[in-house]
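Right, I'll just put the structure down here and ask away after.
With one protein chain withheld, the remaining protein chains of the complex are depicted in position.
Lettered A, B, C, D, E and F in written order, each chain numbered from 1.
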Amino acid sequence: MEASRPLDALNEARGKRVVVDLKNSKQYVGKLKAFDIHINVVLDDAEERADGEIKRKIGTVFVRGDTITVISPE
Amino acid sequence: MEASRPLDALNEARGKRVVVDLKNSKQYVGKLKAFDIHINVVLDDAEERADGEIKRKIGTVFVRGDTITVISPE
Amino acid sequence: MEASRPLDALNEARGKRVVVDLKNSKQYVGKLKAFDIHINVVLDDAEERADGEIKRKIGTVFVRGDTITVISPE
Amino acid sequence: MEASRPLDALNEARGKRVVVDLKNSKQYVGKLKAFDIHINVVLDDAEERADGEIKRKIGTVFVRGDTITVISPE
Amino acid sequence: MEASRPLDALNEARGKRVVVDLKNSKQYVGKLKAFDIHINVVLDDAEERADGEIKRKIGTVFVRGDTITVISPE
Amino acid sequence: MEASRPLDALNEARGKRVVVDLKNSKQYVGKLKAFDIHINVVLDDAEERADGEIKRKIGTVFVRGDTITVISPE
Partner (left out) sequence: MEASRPLDALNEARGKRVVVDLKNSKQYVGKLKAFDIHINVVLDDAEERADGEIKRKIGTVFVRGDTITVISPE
């Protein structure tokens, strides 16, 4: 009954707030709305953070998969 | 009824002004005219920004997908 | 009877605690829950380390494969 | 009647002068002669610029797609 | 009778100790247990070295292929 | 009658001297002998240049495509 594929874990996080870390050290925090096999991700009610501080509120944001390092719950 | 794939979110943004962030820290802001599955993007009425300042007005611009980090509403 | 393919070694590590090293020098340590052929990985009970110190406890974390350098037992 | 795919926009620029920006911050300016789906590009009557200055006149130049960030009208 | 493909050379090294050099300048030294066409590699009885010094003993280690530069006998 | 695909332009340059610029800022100058769709290139009577100076004469050289930024006539 456990999720055994990585994308299952993302699927369980759908609709919940997640932190998306990028290779350039920025973070995008928001509600996980959508993702695909390239790990392209869309967040709602999102904000950009750098060095732990909120840089801008950006509503919906599309994050290109190949720029992502990790995704974790907020 | 909600968009459940990342490209649906881009499709909803078509015709609206978006901010495209690049890996080299530049931003291109303009009206989203076209995109494809590689996230190649075309913006109309576009301008290039660096460090928050407008660097040049460039009309239509083609942005290669693999240089993009995030796309968000202006 | 020995594992002869690299993914067999990951399969044997499933359910055990592993250290995942990233290209950006961060480490994620946790119980290996899932992986796929892209080496996308999901860890449970995970924590992020940098320079040997725990930076944050993050529960479940999805690590994108192309950002990983090595995976080893804790 | 509008171009709805990114390569359509490049097609409309064929025969016109464009600026091709590279990841290494160089610019190649010339008449767009040819391109393909990898965004490999050929310019005629081209020149290389760095920091806004003309570095060399190079006639025809082949630019490899994966080194390009944006293409815009001159 | 000579190996004429690169993976044949890796196959001959199976079970022997090898040095795996990474793009980030780290070295992993151990007994070559497994590899695949992506050059993902598993080493047994492995240790991590940096600047010629042993940094940690790590038993079995999975090294992602795209982070590898060269593999040579110890 | 005009070349309309980027590789046509390379084909026209076959047998002529070209300058191949690399991502690491080196240049290889020689007679274009062969190329393929990955833009792997072979030059004859070639020399390596760095900062505009000849570093070594190297006869025939194979240049891996993904390291190339631009190819232009000498």
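Basically, a contact is a pair of C-beta atoms (placed from the backbone, for glycine too) under 8 Å apart; a residue touches a chain by one contact, two chains touch by 3 or more.
From a predicted model like this one, the values you see are computed outputs, not experimental measurements.
Taking the complete complex into account, the chain left out of view touches E, F.
One chain of the complex is left out; on chain E, the residues touching it are 2-10, 13, 23, 25, 39, 65-66, 68-73. On the side of chain F, touch with the chain left out of the figure occurs at residues 22-24, 26, 28, 33-36, 40-42, 46, 48, 58-64, 66-67.
As a convention for this text, only the chains that are shown with their structure count from here on.
Hopping across touching chains, the smallest step count from chain B to chain E is 3.
Overlaying the C-alpha trace of chain A on that of chain B calls for a turn of 50°, given as a multiple of 5. With respect to chain A, maximal separation of chain centres occurs for F (centres as means of Cα atoms).
Taking each chain's centre as the mean of its C-alpha atoms, chain D lies 18 Å from chain F.
Centre-to-centre spacing of chain B and chain F amounts to 33 Å, using the average Cα coordinate of each chain. Multi-chain contact residues of chain E (touching two or more other chains): none found.
Contact topology of the protein chains: linear, an open path with no closing contact. By the contact rule set out at the top, the touching chain pairs are A-B, A-C, B-D, C-E, D-F.
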